[in-house]
Every structure is written in structure tokens, then in C-alpha cells.
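Before anything else, here's the structure in question.
Here is chain A:
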Amino acid sequence: MVDKNQKRIIIREEYCMGCRLCEVYCLVQHSKTKNIIKAYKGEYPKPQPRIIIEEKGYLSFALQCRHCEDASCLEACITGAMYRDKKTGAVLCNEDKCVGCWMCIMVCPFGVIQRNRTTKKVASKCDLCLGEEIPVCIKNCPNEAIIFKEME
Partner candidate 1 sequence: MRLEPDRDYRIPSACGIIGIMSQNGERFNGELAIKAISCMRERSNGLGGGFSAYGIYPEYKDFWCFHLLYDKENAKSSTEDYLKKFYTIKKDEPIPTRKIDKIQKRNILWRYFLNSQIKPTDYTDKNEEDFVVDTVMFINSKIEGAFVVSSGKNMGIFKGVGYPEDIGRFYCLEEYQGYLWTAHGRFPTNTVGWWGGAHPFGILDWSVIHNGEISSYGINRRYLLNYGYQCTLFTDTEVIAYLFDLLHRKHKLNFEIIAKILTSLFWEEIERMPEEQKKFYLALRITYGSALVNGPFAVVVANSNTMVGLNDRLKLRPQVAATKDNFVYIASEESAIREICPKPDRVWLPKAGEPVIGRLRN
Partner candidate 2 sequence: MNHVIIGNGPAAISAVTAIREVDLKNKITIISDEPYLNYSRPLISYLLAKCINRERMPYLQSDFYKENNVELILNKKAQELDINKKEVILSDGKRIPFDRLLIATGGTPIISEIKGRDSEGVFTFTKWSDAEAIAHYIKTNKVKEAVILGGGLIGLKALEALMELKIKVTVIELADRILAATFDQQASKIIKIALEKKGCKVITNNTITQVKRQKAKIKSVVLKNKKEIKCELLIVAVGVKPNIELTQGTPIKINKGIIVDNFMQTNISDIYAAGDCCEAKDLLLETNRLIAIWPNATRQGKIAGYNMAGIKKEYQGSFQMNSVELCGVPTISVGITTPQEKDYEILKYLDEGKLVYKKLTLKNNKIIGAIFVREINRAGIYTGLIKDKVDVSSFKEHLLKEDFGLISLPKEYRKHLVSGAEIEV
């Protein structure tokens, strides 16, 4: 079971300005160079952010994997690529194992797992920026519209 002090990303749509800085920094974080200018101007194929920004009228919010306790993507994965990180409880995708059967995409009720735009072969999703103290999207949200919090 997932223990309590594990942190999750909480979305507060009422404060999302829709600036998409989270997306920018997510992209950089998942680029080869991790350098913002290079990531945008020097890397081909262009790195892919693991965060989805939804917008409708003045409402907007950033959405990334919820790392569900009862994750259907884990049940659906036929290769064992999708796994739960014991320490953080995060649901991660081992892209070397993934064959791109898209079962996870089919079952994720948040639609936050995407086909890797470039290879088109493997699933790509939020990894909570493992290694970073807090995910970069949260660190760089200018309005605390997404926050990192122990799960209740």
C-alpha cells in the first residue's frame, strides 16, 4: 500500500493562470540537455512535456499523472513497463520495456498517458521528476495553482 507521507500533486484550477510555465519547465526537465534554451532551440526531436494543460474559456489547469493508489494502467500493462516506485509510490513507465500497445492509454481515466510524439512507440507520462526535490512544474508555478502535498 502507498504510505501516507508520500507526496502527490494537488491541482487548484481556480488559481491556474494558464501561462503554461509548468509545461515549459516539464519539457526542459525531460530534455537531454536540461538547458531551457538548448531544449527549445537545439534539440531535435523537440522534447515532450509530460504535463497536459487543459483550457476552456477562462478556466484552465495543468494535469499530470495522478499516480492513483488503484492504478488501472498498472493492471492493463502487458509488458510490466508500467510499475510503482516502492519508495515514492509514484507510477512510472519503463520506456525500454514498453512496446506501445496503448492499453494504458485506453484505461487511464485522466488521459494523462501519451504516445511518445517522436518514437510513437512508447507511452510517456509524468514521473514526478524523480530525483528533484519537488517536481519542476510545481517549483515553477507562479501562482501555486499546483502544489506538492502529503496525501491524506
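Basically, contacts are C-beta pairs under 8 Å (C-beta built on N, C-alpha and C of every residue); 3 or more make two chains touch, one makes a residue touch a chain; residues count from 1.
Inclusion criterion for the candidates: all candidates are chains of the complex that A comes from, given by their letters.
Values in this document were obtained by computation on a predicted structure and should not be read as measured data.
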In-complex contact of chain A, chosen from 1 or 2: 2
Candidate 2 contact footprint on chain A (complex, rising order): 1, 8-15, 52, 54-56, 59-61, 63, 66, 68, 72, 75-80, 97, 99-111, 113-115, 120, 149, 151-152
